[in-house]
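Here the complex is missing a single protein chain, while all its other protein chains stay put.
Take a look at chain A:
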Amino acid sequence: MGMAAESQFHVLAVDDSLFDRKLIERLLQKSSCQVTTVDSGSKALEFLGLRQSTDSNDPNAFSKAPVNHQVVEVNLIITDYCMPGMTGYDLLKKVKESSAFRDIPVVIMSSENVPARISRCLEEGAEEFFLKPVRLADLNKLKPHMMKTKLKNQKLEEIETTSKVENGVPTAVADPEIKDSTNIEIEILPLQQDLLLVQQEEQTLSINNKRKSVEEGISTDRARPRFDGIATAV
């Protein structure tokens, strides 16, 4: 069938800073992802095939349909928030408004901790909001989101002949509940009360909690020292 043997995920990384693109690219490679980097929201939309100068995409077409011009499967989009022209939020909206691409998980990065902005992005459908500098431990949280996309695409390949979509649009509050034989170790940041326990290892949690993401984003104690082990590849 269409089941792919390779388990590598493909991430589209969007950042206007060459410096930060290098960083995020290396982080993702270290997490065993395949990475495509672009320097603006416009380029990201071009890559996805959402923004064509000549053709207009059929909003009801499948992501695999030739009319979308998508050559490469994208399992995740990670974008900076603050970019000239189209912001990360604008890009997020465009993706979520597209019936062909709304299922691609989107993650926002920012160097500024602005709670209202974080809330707005999560409400619009972002899966996570990371404060820069992004760390390897942050990226561990992304694996369930990418896995969800991967499995969905595999299902779509199997039922490519039918146009019916069984699953509804995932809401912003939905938690990923994928149970897989692959051992996914998800690390979360220590809680505020663990500040004094610098040596303590990070806790593992099987389910990503969006409320937790908001809490982490709101934390003003970003500068506290953290001990992060290198992410172990499965």
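Methods note: a contact is a pair of C-beta atoms (placed from the backbone, for glycine too) under 8 Å apart; a residue touches a chain by one contact, two chains touch by 3 or more; residues count from 1.
The rule we apply is simple: contacts and distances are computed from a predicted model.
Per UniProt, the protein behind the absent chain is "Histidine-containing phosphotransfer protein 5"; the candidates were "peptidylprolyl isomerase", "Histidine-containing phosphotransfer protein 5", "Mediator of RNA polymerase II transcription subunit 27" or "ATPase family AAA domain-containing protein 5". Touch with the chain that is not drawn comes from one residue among A:K96, A:K132 or A:K148, which is A:K132. Contact between chain A and the unshown chain involves residues 17-20, 22-23, 26-27, 30, 82, 111, 132-133, 135-136, 198, 225-228, 230.
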